[in-house]
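Okay, here's the structure, questions in a sec.
A single protein chain has been removed from this complex, and every other one stays in its place.
Just so it is clear, A, B and C label the chains in written order, and each chain counts residues from 1 on its own.
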Amino acid sequence: MFIAMKPHATQAEFEAVVDKIRALGLTPHPITGTERKVVAVIGPTTGLDPDDLFGTMTGVAEALRVSQPFKLVSREVKEEDTVIDVGGVPLGGKAIAIMAGPCSVESRDQILEAAHAVKKAGATFLRGGAFKPRTSPYEFQGLREEGLKLLAEAREQTGLRVVTEVKDTETLPMVADYADVLQIGARNMQNYSLLEKVGAIDKPILLKRGLSATIREWLMAAEYIVSKGNFKVALCERGIRTFETMTRNTLDINAVPVLKSLTHLPVVVDPSHGIGLRPHVPAIARAAIAAGADGLIIEVHPHPEKALSDGHQSLTPAEFEELMKQARVIAGAIGRPILAR
Amino acid sequence: MFIAMKPHATQAEFEAVVDKIRALGLTPHPITGTERKVVAVIGPTTGLDPDDLFGTMTGVAEALRVSQPFKLVSREVKEEDTVIDVGGVPLGGKAIAIMAGPCSVESRDQILEAAHAVKKAGATFLRGGAFKPRTSPYEFQGLREEGLKLLAEAREQTGLRVVTEVKDTETLPMVADYADVLQIGARNMQNYSLLEKVGAIDKPILLKRGLSATIREWLMAAEYIVSKGNFKVALCERGIRTFETMTRNTLDINAVPVLKSLTHLPVVVDPSHGIGLRPHVPAIARAAIAAGADGLIIEVHPHPEKALSDGHQSLTPAEFEELMKQARVIAGAIGRPILAR
Amino acid sequence: MFIAMKPHATQAEFEAVVDKIRALGLTPHPITGTERKVVAVIGPTTGLDPDDLFGTMTGVAEALRVSQPFKLVSREVKEEDTVIDVGGVPLGGKAIAIMAGPCSVESRDQILEAAHAVKKAGATFLRGGAFKPRTSPYEFQGLREEGLKLLAEAREQTGLRVVTEVKDTETLPMVADYADVLQIGARNMQNYSLLEKVGAIDKPILLKRGLSATIREWLMAAEYIVSKGNFKVALCERGIRTFETMTRNTLDINAVPVLKSLTHLPVVVDPSHGIGLRPHVPAIARAAIAAGADGLIIEVHPHPEKALSDGHQSLTPAEFEELMKQARVIAGAIGRPILAR
Partner (left out) sequence: MFIAMKPHATQAEFEAVVDKIRALGLTPHPITGTERKVVAVIGPTTGLDPDDLFGTMTGVAEALRVSQPFKLVSREVKEEDTVIDVGGVPLGGKAIAIMAGPCSVESRDQILEAAHAVKKAGATFLRGGAFKPRTSPYEFQGLREEGLKLLAEAREQTGLRVVTEVKDTETLPMVADYADVLQIGARNMQNYSLLEKVGAIDKPILLKRGLSATIREWLMAAEYIVSKGNFKVALCERGIRTFETMTRNTLDINAVPVLKSLTHLPVVVDPSHGIGLRPHVPAIARAAIAAGADGLIIEVHPHPEKALSDGHQSLTPAEFEELMKQARVIAGAIGRPILAR
């Protein structure tokens, strides 16, 4: 259930609504960032009539039931696109954000070289993993805090915003200290303890889709975060698991328009993991923009052939520059700019 | 194995190669439409050394093994894009072909209204099913020959080329009499008897991907057709089956660049079946063009709410006109025109 | 909709019902082999009230709507298990039928050796492909009529009933001349022209599940056959396509109890294609019986290492004998015999 206030409703009228929600034993969730004030109501609302209860209160424009199981992230409750403020850089909204960098931070030279290269080509966010969840316990697991420090240094030199993965609640405070955007990886999409913890801090989150997560489950995972108070969530499509073996995953382009209609959260696409084949990353990047994505996250490595992980899907700086040109052209064709600083 | 002749090789030099192939108990498949003459060699070639056998013959440029199990459809054997001549209209090549029309031919009024509408909006091909394979034996199965006659009448009035499904070998001669392009449906992708029969006639084929076909199996199905002599084959991505239930199928956008690198055949995308949700068809159509598709096939119905099949995914003529505008813009952005007559 | 007659209803009462169905513009399908006479009603029955129309006619026990989209194959319409008479040998019912033999008929020696071996071990049906639909046009496609003749000779020598695949409508009359049971392969599960043709002849059909067919679609495919008059249909689970790559397919054991509750048709399981790994075929065969399968179809080759197809999943005669012992024990444990002659 949610209640939308009239444009000029007073604070007192608004508080009366909130008080009534609490009096019913339910939880009010004020939704910020919308033109009109809206309150989502969470709890056992079955059998209650929104209009009866709230419709006649002064200052209330309308009181309606939310039909979807995801509430706070739904467009029903908030029509306008969410624009996340990442230290002054917008994620979401008209301009398309480009995130780029290596799969893993491997060394000072590597990350600084990558950062300067993607900055020069026009990226505004630097990606790079310091904590790497790997299928095998015997593989390279990342530089950990050392990697975070290098990312921070790269930010200082370039002004890029840093996107990096947080893999557990233990290292969350440390990662949050260094990162501008916290990435939740595909394997952690339903790690509810982690979702609740990142929901309780004030930091933008990039929530990757699980390998076999339905769109509904993915939005429910976002709802976990938002229900704890953190509305700064962007969704990242990174390919699902199917029977096809020629591509690493099957990037689900269909998710882009479906999400844009169901939720107000920004939608980012990861062509690098999605198709997993370097020569085809630009084609998928173009498709993502054409389909309506609000951002791209692209693996770029100064020397892909020497990468400790994902080298086969990482672009060289020169290839990324070429991709950026194509991205600008496609974005222009649909009337959107690529975010520039 | 395949043998490429030098640019100015003589007919006699070429025939000497063909004779030698036959003398080895193998089958020569000359590949037409390439700048240089090429012969694919089919049969038990394991253990034979292409260079030893053919490399020193006069007029031979190179003799190589084909690494892929699909041979004649592979880019290894023929580098240039195949352009299919559909009665003077090219399918494949630089210009992007647009096919549009209703799922089923339902009546004279319906198909003529649809044909004129899609023609006006800029399509060059008219789609429409006269024989409809349906999941249930109790559902509408199409107008059959009556439907084919109506398609022919629509062609006469509009000049559009007619794409229609052939569902079995029994009705193949009849459908081939009326159609310009024969569509093989997803459920028939591995109906090898049908593939062999359409491989033996001189008619362009639009081969849809099976619901759970890998890209390799799909190319092998195309190879069935081509190995019988019909090189006029286009591939149509129409969505695969995954666990996602919010969309009808999962249109596999990744297949577009992968196919374009593996095969010389044109690649068409069907956003209507692919996502199966009318509001999202244009986004997927834009993505398909951006990813490199050579054509689109779109369901358009004058009155989708009255359609006997697939109404929920059919565009109105007005929606299709808007989609065409967007398609032109995206095509322009990647330097390709939409095919016009 | 279906109408069940009272146990002692007269032929005249029954015919009155059939006449009334026809008078309504609908099609009556009498269901045979049940204790009570039942007529399924096919056609546009929406809006009609079964009880109003037929409930008060003399001799009618009940008139009800069928809730499932599959009608004639549904347990709602016919409660008793269908037992198919294969020239005196029952397929379906209490005794579990064992079908065994090579993937392809390769030579007289091979098929006769296989037939005698599986007969000796206790099989009652001989499987063997004479027409082999293969992914590649360049692979062995079967011995064709020569293969059928060898199967007939093996039947003569052993008394085994012959199960062999029919791959298209062209060769259907020839295959039907030799075979006792016509197998429809997975790739042809939705080849509706073929289904309609085998529905119009009086020959038992073994309908394999398509690689990505839902249970509902599979039952609808069976309905295609039965709606043309041939009620002698058995279903064969042979594995579905998933993301798992360690096994050839994913044998869907869940389909067995689900089918047994939804349909009266016999359910056969094919562990050989299902898991595709020789050492694990017996485990899956045991599981299939324990789950309630009415039959097994097993690939057995006198010399699997020399097989032209599927050698890696074919058992040797000795391994098959051991599997039969295990099958008898599991069947005994659930109170069912293995069918013996």
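Going forward, contacts are C-beta pairs under 8 Å (C-beta built on N, C-alpha and C of every residue); 3 or more make two chains touch, one makes a residue touch a chain.
Values in this document were obtained by computation on a predicted structure and should not be read as measured data.
For the options C:51, C:156 or C:244, the residue in contact with the chain missing from this view is C:244. Residue-wise, the contact with the chain that is not shown comes from C:279, picked out of C:7, C:44, C:229 or C:279. Which of A:20, A:75 or A:241 touches the hidden chain is settled by the complete complex: it is A:241.
Screening A:133, A:311 or A:332 for touch with the missing chain picks out A:133. Those residues of subunit C that touch the chain absent from the view are 212, 214-216, 240, 242-247, 250-254, 256-258, 261, 274-275, 277, 279-280, 283-284, 286-292, 326, 329-330, 332-334. What subunit B contributes to its contact with the hidden chain is residues 212, 241-243, 245. Looking at subunit A, the residues touching the absent chain are 42-43, 69, 71, 133-138, 167-170, 187-188, 190-194, 196, 211-212, 217, 220, 223-224, 227-228, 241.
Keep in mind that, in the parts below, only the chains that are shown with their structure count from here on.
Centroids built from CA atoms put subunit B at 37 Å from subunit A. Residue positions of subunit C touching 2 or more other chains: 212, 241.
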